[in-house]
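For reference, the structure I am asking about is given below.
The complex appears here minus one protein chain, its other protein chains still in place.
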Amino acid sequence: MIPDRFEYFVPKTVPEAVGLLQRYGPEAKLLAGGHSLIPLMKLRLAAPRYLVDLNRIPRLAYIEEDGAALRIGALTRHGDLEASDLVRARYPLLADAARVIADPLVRNMGTIGGSLAHADPAGDWGAVMLAARAEIVATGPRGARTIPIDGFFVDTFTSALEPDEILTEIRVPKPQRGGGGAYLKLERKVGDFAIAAVGVSLGLDGRGTCGEVGIGLCNVGPTSLRAKRAEGALQGQKPDDAAIARAAEAAATESDPVGDLRGPAEFKRDMVRVLTARALRLAVQRAKGGA
Amino acid sequence: MAVAHGMGHAVKRKEDARFIRGKGTYIDDIKLPGMLYLDIVRSPYAHAKIKAIHPEKALAIPGVLAVITGKDLDKYGLAWMPTLMSDKQMVLPIDTVLYQAQEVAAVLATERYVAADGVAVVEVDYEPLPVVVDPKKALEPGAPILRQDREQKTNHIWHWEVGDRAATDKAFREAEVTVKQDMYIPRIHVCSIETCGCVAKWDPVEGKLTLWMTTQAPHAIRTVVALVAGHLGLAEHKIRVISPDIGGGFGGKVPVYPGYVVAVAASVLTGAPVKWIEDRMENIQADSFARDYHITAELAAKKDGTLTALRAKTIADHGAFDAAANPSKFPAGLFSICTGSYDFKNAFAEVDGVYTNKPPGGIAYRCSFRVTEASYMIERIADIVAHQLGMDPADFRMKNFIKPEAFPYKSALGWTYDSGNYQGALKKAMDKIGYAALRKEQAEKRKRGELMGIGISSFTEIVGAGPSHTFDILGLKMFDSAEIRIHPTGKVVARFGTKSQGQGHETTYAQIIAHELGIPEDDIAVEEGDTDTAPYGLGTYASRSTPVAGAAGAMAARKIRDKAKKIAAHLLEAREDDLEWERGKFFVKGSPDKAKTIQEIAFASYTNYPQGLEPGLEAVSYYDPPNLTFPFGSYICVVDIDKGTGEVKIRRFVAVDDCGNIINPMIVEGQIHGGLTMGLAPALYEEINYDEDGNIQGGSFTDYLLPTAVETPRWETDKTTTPSPHHPLGAKAVGESATVGAPAAIANAVVDALWHLGVRHIDIPITPWKVWKALREKGITE
Partner (left out) sequence: MAQRISVTVNGTTHEAEVEPRLLFVHFIREVLGLTGTHIGCDTTNCGACTVLLDGRPVKSCTIFAVQADGRAVMTVEGLARDGALHPVQEGFHEKHGLQCGFCTPGMMMTAYALLQRNANPTEEEIRWGISGNLCRCTGYVNIVEAVKYAAEKVRSQPAAAGGRS
């Protein structure tokens, strides 16, 4: 459980951190919460020669709403999102997810930016942000750019970030009137990654018909997945049992799980179906003002 | 003023003082000047020839002092060591590895981090060999023979049987009803939160070895070291084993692991102290496992539900060496308790031990020497019979329980149960949980398609090993000991041959002495674990401390009281016959004010004792128990099953335990809570499997799932009290009862919830996907 040696840098600004990434290239890793990276280093499955600690750069951790969006600084800890009154009141999809990431101690160190940049298909925030239609702000040598979440997860542990870019902010669209969301995670025990997890975001219009629907799937594919056909099955429909069941079936077919110690693929696929239906029902209930 | 509480009181623990301040002394807390660190290179292969070990890169690292291999140890006759089951086990291999994570070489360095760096760059050339991980396949002709070192070239280790095969077979042939069920109890690992380790300190001037070690049996270790390394000049009077604070044992800290032996050798060779402490993954992957029993259980019964015979055949997967820490006549431990709480006229059980390419072990998980396996088996199959006959499982058990008047009861497999009242415990559990109302609720829910289950487990434990006519470990009889000495000012030091790893002996043993002598617990210092001072004992495991060492404590205290009476008679100028004892003092019959307290007597034992009497006030007792003790209980578990996900939610769990007379009810309750959680774990969460190449599946806490406070229900406990007739205090022990009894209660509850769908058995751990699979097969979905 002893990591390999490395050199350690503590940049004071984002450009300084970017410069270190440029200088050291693939042998450098960013250190945010460190609760994905350091466990790998302790097993010597990762052995970066240079560690760039982002934690002393000011103004990278915040949870604020502006005109258009909820803006979350990349270094915001999962635990702060869990404790945020703003998130709990207005972003139930995020609030549900924040409390089931790992365990309470890990949540005090792990960051939302680090988690998303790590692009682990088992990372909860991926499915959440896909459902929420979020945007990622990345800062590199040429300044900041916005990456829509749909193109962000490229492959397992591979995001659309360039090697010299740092994820600095996440933007979540503000809730619509009649909006609701939910995140349900089936895990073997607290602290585990999901057997399967589903995040849902939707809005009901005045007549109770679904407008935009976002459905994100966690740990049932090579990356976090967006269940587009499932979304389509519900868009423009009244979310009655039949419609929800159709959407849930579709989501299951869009998942691509691998059998492992958490269970066989067919089990996980059926869990996508079960959890999607439950999450949709819960989101609808919340959209209507309940739960 | 300090008070003597004695038996039956919830005295707060004396040992807490250091632990709540973070001032415990666990092995890794020990730091000695010049101390070196040992870390271990392990095999990635389950079966392979070692072609070469290349230590050069490691030796090139500043601070790495040596890379020790099997060939090095062989020069000193230490490459192999005996196991407790008269097998032998590699310390470090000379040419062949037999399981993944087996120790292959050891790196000795000046710093912990440097030793780890050394391990990372030792290169080993392996030539993989065919792997066998299925014990049934290991017994087939043509299977690779794993133990080329043994005379008999077979993977079959031993056959053990007990009972009357012919009479049992006849009973089955004549039975009205027979039920057969295969059950696999997977490998699990006890995972005490502190892993295993030691600090070995060889003093070349004195020729003395001091060994701080995570061991539950320090004296046995001392004797074993003297026997194994005697030829190197280690003599038993110059070996001191110190078991300091131990962060949980549960059986996992009984075996001798290669790391200990290499650390001792390294210290002797370098003259410096050497620390070895393993990581968690090493602990899970290489240290003694538990269970791995493939059981075929059969019950014969009458149509009215009367059980008539039990037959059990087990294949026991022992890994590559038979290193289970059983008493020597019992290769399958006390599995023959499998007739359980029922009155069987006929029974027969056989077990075959088999070698596979897996780590050695078998009984390290709070199991009372295979009683967990036995109890799970009988309670599971009894429940199947009850359900098959359409009988309520509680009624079925009541019908078949051994009657209270039958005790002492001789079982069909040879045990004499000391006392029991199974009906009383089950009734209490049923009343406490509201059994009748739950059955009604279940019926109503079933009509609505909701899945609710009620599971019972009425177990009989067998602990307190044990009487010398039957029990020994490597020839050492399983007595235990207490040495009590009272100082002039009436304070006490008491030393025992056992070793607490959290069971609270510093408090409970003090309570025994307080009970017998009326001296306040606060005035009694209890010590264990240092072989230089403690009397010889066989250690703490298999719930033997209270039955054996606790008894020794009572007997030693009574010897002191007998001597104290003589001194009291002298002080009071009375005859001994005229004296009465009221806890804490002797007084003259009829004149209660003519009294001497034990403290006054203690002082007198040094200052004013009768002519001809030896001075001082102390006694030693080595206690050879006349029998084992048989704690018992009834547990009832209520579960609700999520049809969509297959999750099993425990709604309630009531545990009624009977451990005879209780020393400290608070500590007993704590033991039960912990034991129940270690029964929950294998029932729903924990398992270690191997793929066909012998790769471990679930070799870290990421996949080996210890329950947290969220998975663990709020356990409800209660008791009945049926004293042991032969124990000096009527006490029976309780440490492992709950681990023994709980898994079947949970498994029975799940099957009870699904029986009407046609499900009769699901192997533990009952994970969501197993339940989901059973439901989908029956067409049940959400």
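Read from first to last, the chains carry the letters A and B; within each, the first residue is number 1.
Assume contacts are C-beta pairs under 8 Å (C-beta built on N, C-alpha and C of every residue); 3 or more make two chains touch, one makes a residue touch a chain.
Quick caveat, the model's predicted, so the values are computed rather than measured.
J.: For the chain not shown, which residue from B:Asn400, B:Gln442, B:Ser605 or B:Thr677 touches it across the whole complex?
T.: Considering all chains, including the one not shown, the answer is B:Thr677.
J.: Quick one: say which of B:Gly8, B:Gly63, B:Pro82 or B:Gly248 touches the chain that got left out.
T.: Of all options in B:Gly8, B:Gly63, B:Pro82 or B:Gly248, contact with the hidden chain holds for B:Gly248.
J.: For a quick check of understanding: of A:Leu86, A:Val190 or A:Ala265, which residue touches the chain that isn't displayed?
T.: A:Val190
J.: Touching residues of chain B against the unshown chain: what are they?
T.: 12-13, 15-24, 26, 28-29, 31, 112-113, 190-195, 245-248, 250, 279-281, 501-504, 666-667, 669-678, 700-702, 706, 708-710, 712, 714-715
J.: In the full complex, which bits of chain A touch the chain not displayed? Write them out.
T.: Touch set of chain A with respect to the missing chain: 1-8, 31, 34-35, 38-39, 41-43, 51, 53, 55, 79, 83, 102-106, 108-109, 190-191.
Everything that follows uses one rule, which is that only the chains that are shown with their structure count from here on.
J.: Given the complex with chain B, which residues does chain A contribute to the contact?
T.: Within the complex, chain A touches chain B at residues 1-2, 4, 44, 103, 186, 188-192, 195, 261-264, 267, 270-271, 274-275, 277-278.
J.: For chain B, which residues count as touching chain A in their complex?
T.: Going by the criterion above, the answer is residues 112-113, 116-117, 120, 279-280, 644-645, 647, 685, 697-698, 702-703, 705, 707-708, 710-711, 767-769, 772-773, 776, 781-782.
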